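Every protein chain but one is kept in place in this view of the complex.
So, chain A:
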Amino acid sequence: MELFDNLLLGLSTALQFNNLLYCLIGVVIGTAIGVLPGIGPIPTVALLLPFTFGLPPESALIMLAGIFYGAQYGGSTTAILVNVPGETSSVVTCLDGHAMARQGRAGPALAIAAVSSFFAGTVATVVIALLSLPLAALALKFTAVEYFSLLVLGLLAAVILAHGSVSKSLAMVFLGLLLGTIGIDVNSGAARMTFGIPALSDGLDFVPVAMGMFGLAEIIANLERNEVRQVVSQKLRDLVPTRADLKAAFPAMVRGTAIGSALGVLPGGGAALPPFTAYALEKKIARDPQRFGKGAIEGVAGPEAANNAGAQTSFIPLLTLGIPANALMALMIGALMMQGIQPGPQVMTEQPALVWGVIASMWTGNLMLLIINLPLVGLWVSMLKIPYRLLFPAIVLFCCIGTYGISNSVFNVWLMLGCAMLGYFFIKVGVEPAPLLLGLVLGPQLEENFRRAMQLADGDPSVFLTRPISAVLLAVVAVLLLAMLSPAVLRKRTQALAE
């Protein structure tokens, strides 16, 4: 019953009045920065770090954690309403969430996003409490070899998630991979395809590319489309998801939570894999994959759940091993060190109130987020009633500010505007930018891990098949590829025979 003791200890910490207050502050700030495009949780946490010096360590960490998962909630709002993905993780939410909004179903989309996030957050809290030690041990087994195979699987997801022609989405993936090679090469330190422009040396930043290709390109397309806007109903009945919605969304939530919990633990997994993988899975197993991209509610529920579960389980390596799973967790380590706590596996035994308090606060925080977000749905939806002539310039302005703010660079603003033109071209020729974005995110990691795997294995490519986790992942890739190709092959053959 040690688990219950631990959880009780955690709850007694998390439910202290001031810790509840810091948790609330954290999630409110998180929601706000999530809604604003471009302003991510990392700069926010860095900015607030000095203010946490005066707090006890558990309050500091509870607040900073709240910002992180609060941002995951808020990010989906802009994605659904105006097709602007503020974070890597909300790109997938754009696909079906915004499609729902255009059909006048922004309310249910937002509500499902919030409910899915809450569900995933609750389950992930239990996962952390029960399984953090074995999961952390698993995470340490992941080397460059396993990452490479996992990333190959992720790239396959990119092909699945686009609807329409496979060759077009393959072309987009490869374009994304090529764009991903821009910048300083991790292995040799050589600058590639930067044309001597220093701003290109760290590669193309994801956020301006995503905001340009999704949000701004969509605005340009809307201007000429002259589409009759769906009248946004304010009746409560149209704001809440129907019973059928919930029934369709629930299994997707469960699957998304499982995927997110597993992928979130991996150090270096990044924010892109869980939602993209969840979306690809939903589409793959759906009876009617055609609905995806046109407002399928599973396409919102699965990725949103994956996203939030992943955000939370990425705390596992930090809390149990003292190693950061991503850049934000590295900041958290910084926060701990400033409090005089050396990150490492001993933190769990030496500071149980801190570790379990943070874990328990995730559940209270998620509850607060649900309570904050559900009533806000009506408010957000009514934002869509703002006439385009006011709404569009406002979106463009916020996108510019947000993009500039990432690294205080004007270059990123131009990059975003350039990507908007490119995105408009893509809409015109009927290709989707999502696979390109996934290629852009995963490409550099794929190369880095492949080359590191080769370095560590002395150039022997058989390691990908002899290491068990990697072999299983590659086997899944092979099966999926066969499943994808075989109907096409068969159809061609019948066509050939018919002639």
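In this text, contacts are C-beta pairs under 8 Å (C-beta built on N, C-alpha and C of every residue); 3 or more make two chains touch, one makes a residue touch a chain; residues count from 1.
Everything below uses one rule, namely that contacts and distances are computed from a predicted model.
K.L.:
Tell me the UniProt protein name of the chain this structure doesn't show, selecting from "Tripartite tricarboxylate transporter substrate binding protein", "ATP synthase subunit a", "Heme lyase CcmF/NrfE family subunit" or "Sarcosine oxidase subunit alpha family protein".
P.N.:
"Tripartite tricarboxylate transporter substrate binding protein"
K.L.:
With the full complex in mind, choose from A:Ile42, A:Leu204 or A:Val381 the residue touching the hidden chain.
P.N.:
A:Ile42
K.L.:
One chain is left out of this view; which of A:Asn187, A:Gln290 or A:Ser382 touches it in the full complex?
P.N.:
A:Asn187
K.L.:
For the chain not shown, which residue from A:Gly196, A:Pro375 or A:Gly430 touches it across the whole complex?
P.N.:
Result: among the candidates, A:Gly196 touches the missing chain.
K.L.:
By the contact criterion defined above, which parts of chain A meet the unshown chain? Give residue numbers in ascending order.
P.N.:
Missing-chain contacts on chain A: residues 42-43, 45-47, 49-50, 53, 140-144, 184, 186-191, 196, 198-199, 201-202, 267-268, 317, 321-324, 327, 330-331, 333-334, 337-340, 342-347, 407-409, 448, 452, 455-456.
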